[in-house]
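One protein chain omitted, others in place.
Presenting chain A:
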Amino acid sequence: RHWTLLERREIIKFQLFHNALQGPSLYTVKAVLILDNDGDRLYAKYYGDGYPSVKEQKALEKNIFNKTHRTDSEIALLEGLTVVYKSNIDLFFYVIGSSHENELMLMAVLNCLFDSLSQMLRKNVERRALLENMEGLFLAVDEIVDGGVILESDPQQVVHRVALRGDDVPLTEQTVTQVLQSAKEQIKWSLLR
């Protein structure tokens, strides 16, 4: 198709407008979500000011869940956002970025989150195990994304940095019950393994 001068000028203007908005930036991730079977929030972290209120956030989560929970395809475009997702047993993991974002970068974040949790939960990635290890999840996401910037994409590194080890505490500081507790904990891990 042959573009007229006016059209060409319009196109360039819009591209400049678009580039000015975007600009090369490290701010890749707009949100990380984990929802359960009913679409309820187990974890949600929003970056930037796109969804400032809880009401808007919950509306987005509802919309996303409705559009994704029945299909097992791994990517969708919703409300002008690219959503990559993955489900496992009764958990739905979402990583959200702008529609201009490199989809594979968002995928890298999603895979890193899932693989890190999978290692931390000894492959037992389901709702109950996750809820029992919420602090691990909090710390892992904190190591993967910082303020929307991808901080780490290697699950080995994330697991290493989260370093969920209760037994590092010098014995002198632990009470007898705590020692028992941590022993119980270790037995549990070995059982799950």
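FYI, a residue touches a chain if its C-beta (ideal position, glycine included) is under 8 Å from a C-beta of that chain, and two chains touch if they have at least 3 such contacts; residues count from 1.
We take it that contacts and distances are computed from a predicted model.
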{"item": "Missing subunit (named according to UniProt) among the choices \"Trifunctional enzyme subunit beta, mitochondrial\", \"Myotubularin phosphatase domain-containing protein\", \"NADH-ubiquinone oxidoreductase chain 6\" or \"Coatomer subunit gamma\"", "value": "\"Coatomer subunit gamma\""}
{"item": "Chain not shown, touching residues in chain A", "value": "1-2, 4-7, 10-12, 14-19, 23-26, 41, 43-45, 54, 57-58, 67, 71-80, 84, 90, 98-100, 102-108, 124, 126-129, 131-132, 134-135, 138-139, 142-143, 146-147, 149-153, 157, 161-166, 168-170, 173, 175, 178, 181-182, 191-192"}
